[in-house]
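Removed from the display is one protein chain of the complex; every other protein chain stays in position.
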Amino acid sequence: MKTKLIVLVLLIISATGFAQNGEQTIDSTFELLKAQKNISYFDVTGEMFKMLSETKETEAEFKDYMRKLTGMKMVRTYNRHDNGTPDIYKLFMQNTNLKGFSRLMTSETSTRKISFYQKKSKAGNEYLLVQSSAIIYITGTIDLKSISEFEQVMNIAGSAFDM
Amino acid sequence: MTDSDFEKQILQYKKKLYRFALSILKQKEDAQDAVQEVVLRMWKKRELLNSDENFESYCMNSIKNYALDLLRKKRNFQNYKEFTSTGNIAPEEFENKDLIERMQLFLKQLPVQQRMTIELKDFQGYEYEEVSAILEISVNAARVNVSRGRKRLYEKFKEEISNG
Partner (left out) sequence: MAKKIKIAEEFLEGKLSVDEIEAGNLENSMDEEFIDTYRKVISKNSEEEIPNFNLFEKTAFQQKKERSNSFKRTFSYAATVVALIGFFSLFFYFSTIRKQHTQPVKIAETQKEVIQVLLLFSEELNKTLKNFDEATTAFQPFADYKNYSIEFNNPIKNFKINEL
C-alpha cells in the first residue's frame, strides 16, 4: 500500500511537472523551430483542408478526416547526429505557453520521450504530439478516438489510396 | 528516405527481423508474413523515415509491435494479463530430442517478454540499452527479463540433468 502511495505521488508530480512553460503561442514557437538548423516544416491551412475534403481525388474514408481538420503543422528534425540539430522537445517546452492544454500522457525511455496534449473548446479541439524528432499540432473538430482509429483506417483504405 | 535507400537498409536486417519475429510468434509462416507486412508498412511511410536515425532499432521495434498485435488478435494469449504465464509443452514433443533441442523448446516456453529480451540480448547480441530502445522498456526492465528467463532455463536444465 505504501509503495502504491509513493508511485501515486510520483505520477502526480510528473503529471504536473510541465506547469512551467514559456510565453509564446504554439504558432510562434513553430516559427522559431522552423528557423533552426536541420528542420523540415509542413503546414496545411483550413482552406486547404476544405479543398481536400471537396476534391474527388480524396477517398471516402479520408474525406471525413479532411472535413474535420482546420489546421496541421509539423516540424521534424533530420541529420540528428549533427551537433547543430536542436533538441526540439526541449525548445518547444521551454518556449510554448500551454495554458488551457491538458497533458494526456508522457512516455519516457532511455532513448525516447513523447508527450501528448489536448485542448478542447467550442471552436474546436487542438492536439499536440511533442517528441524529440517531431512535433505535430493538429486543430479541428476531430476527436482523439478518430485520430487513434486512423492507423486502422489507413491499414484498410491505404492501399486504395496508393499509400 | 529514398526508395533505394530504404531497400538497401532493410535488406541488411532481413535475418535479424525474421529471427526476432520468429522468437515472438514461434511459427515460421507467421514470422515471414510479419516481416513482409512490417516492410510494407514502413515502405508506405518511407518518406517520413530519417535514414540517419536508428533505423535498425526502429525496424525491430516495428516487428515487436506488429507481432504482439498479431498474437493478441490470434488470441494465443487466453488472457492478455496472463502474459507471464507459461504453457506446458506436450511430452511427445520432447521425444527423441537431445539436450540442446530440449533447451530450445524450453526457450519457446518462456513468457513472451522474456523470450524477446533473451532473443535480443543473448541470441542477437544487443546491449541492454539497445534492447530497452527496441522494446520500449527501461534498461532495468530489460535486465530483469533476461535474468528471469535465464533463471527459468537454468532450472529446466537442472531438472533435465537430474532426470538423466
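Annotations
Note that the chains are named A and B in the order they appear, and that numbering of residues resets to 1 at the start of each chain.
Convention: contacts are C-beta pairs under 8 Å (C-beta built on N, C-alpha and C of every residue); 3 or more make two chains touch, one makes a residue touch a chain.
What you see is a predicted model, and the numbers here were worked out from it, not measured in a lab.
Within the entire complex, the positions of chain B that touch the omitted partner chain are 7, 10-11, 14-15, 18-19, 28, 32, 35-37, 39-40, 43-45, 47-48, 65, 72, 80-84, 99-100, 103-104, 107, 111, 113, 121-123, 128, 136-138, 140-141, 143-147, 150-151, 153-154, 157-158, 161. Looking at chain A, the residues touching the absent chain are 3, 7, 10-12, 14-15, 42, 44, 48-49, 51-52, 55, 57-58, 62, 65-66, 69, 72, 74, 102-109, 114, 116, 118, 120, 127, 129, 131, 134, 136, 138, 144-145, 147-152, 154, 158-163.
Operating definition for what follows: only the chains that are shown with their structure count from here on.
Note on chain placement: the centre of chain A and the centre of chain B lie 30 Å apart, centres being C-alpha means. Within the complex formed with chain A, the residues of chain B that make contact are 41, 44, 48, 50, 52-54, 57, 129, 132-133, 136-139.
The touching residues of chain A, when paired with chain B in their complex, are 76-81, 107, 109-112, 133, 154-155, 158, 163.
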